[in-house]
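For this depiction, one protein chain was excluded, whereas all remaining protein chains were kept in their positions.
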Amino acid sequence: MIRIQPQDFDPGAELAAFSSGKTSVGGICLFIGLVRDYMGHDPEAGSEVRAMTLEHYPGMTERQLEAIEAEAHRRWPLEDTLVIHRHGRLEPGERIVLVAASSAHRDAAFEACRFLIDWLKTKAPFWKIEHTQDGDAWVDAKDSDDAAAARWDK
Amino acid sequence: MIRIQPQDFDPGAELAAFSSGKTSVGGICLFIGLVRDYMGHDPEAGSEVRAMTLEHYPGMTERQLEAIEAEAHRRWPLEDTLVIHRHGRLEPGERIVLVAASSAHRDAAFEACRFLIDWLKTKAPFWKIEHTQDGDAWVDAKDSDDAAAARWDK
Amino acid sequence: MKVLYFAWLKAKTGVGEETVTAPPGIDTVGRLIEHLKTLSPGHAAAFETLSVVRVAVNQDYGGLDTPVKAGDEVAFFPPVTGG
Partner (left out) sequence: MKVLYFAWLKAKTGVGEETVTAPPGIDTVGRLIEHLKTLSPGHAAAFETLSVVRVAVNQDYGGLDTPVKAGDEVAFFPPVTGG
């Protein structure tokens, strides 16, 4: 399932609904991405991020995420998948994204969950602008994200 | 943190407590293992599992899990880790284990989470006995678990 | 056709969405970009460095050679940074 929304979500409630009553599921892997309070990779070097705003492309976002989800089901024997992604203004510590995959086997759950977030990061049309004391700055795409997604090319 | 207990846990409450108020955390990876209702890898071939009982070695379990957790922190830049493992009688669909890792970066969170469950599966002294209509049977260790753990040897 | 701009391409062009009636012969993304660059200095600036511009035609990723025609939805944006 795909959900794009400005409001926060309750990971516990999502997880409970995701795993309930499936006696063929052996494992659930879940990833939550959060807003950090500094720019870039180095907390010492990066300016303090006071908030960020996530813009997206309504319509294409759903279309791309559904394609990513379908690809995960094609590659692994999954019971279920879930992607929730927020947009709008977010402050440090807030949840941005949740991805989850369940399967009879833990390797499939782990692999699919990581695949979902890796592909989402390079294919889903979201853009972050960070608000710092020095002004607003669009976040640059990271080579490490391209490399992470490229792991799954085949 | 390590917890060994017979009672169930609330993954939502655990997750909320695990992630609360850390603005330096970029990602949380969480895995939950559940009791399946069939023996082995093939739902068609495996006898129906009505319940299982998990025996453990009190004292050594905590000691080994603490060592596994310390090793994860040595290998990756983690904010926090959590391992909860139940023992006693469990029915299909019930939660057995939760492992979680949080980090500034998602790769570290994913890798550490998978490392924790892989090592736990081959080093933590738990043994499963499955209760089926044909009687009780101790679960054999899986070569695939040894292979999964061996990935982390270095 | 409908042309959309996101993130800093929206800031540079000054528009989020515009209806463009392309002259005859505008049948690929590359040719459409050449036309769009003539619309305003902001448009020209937005398309100055094409290596950092991504395009989607009818909500699927495309490239400079992707065909476009009247009625299409064409979106321009920087590399994505969600998740």
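Per-chain residue numbering starts at 1, and chain names A, B and C are given in the order in which the chains are listed.
Keep this in mind: a residue touches a chain if its C-beta (ideal position, glycine included) is under 8 Å from a C-beta of that chain, and two chains touch if they have at least 3 such contacts.
Computed from a prediction, not measured in an experiment: that's the story for all the values here.
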| item | value |
| --- | --- |
| Where the missing chain makes contact, among the chains that are shown | B |
| Missing-partner contacts on chain B, residue numbers | 33, 54-57, 59-60, 63-64, 85, 96-97, 117, 120-129, 138-142, 145 |
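By definition in this document, only the chains that are shown with their structure count from here on.
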Touch graph components, with chain A removed from consideration: B | C
| item | value |
| --- | --- |
| Chain located farthest away, centre of chain B as origin (C-alpha) | C |
| Chain B and chain C: spacing of chain centres that average the CA atoms, whole Å | 49 |
| Centroid distance [mean C-alpha coordinates] between chain C and chain A, Å | 26 |
| For chain A, residues that touch 2 or more chains besides their own | 33, 117 |
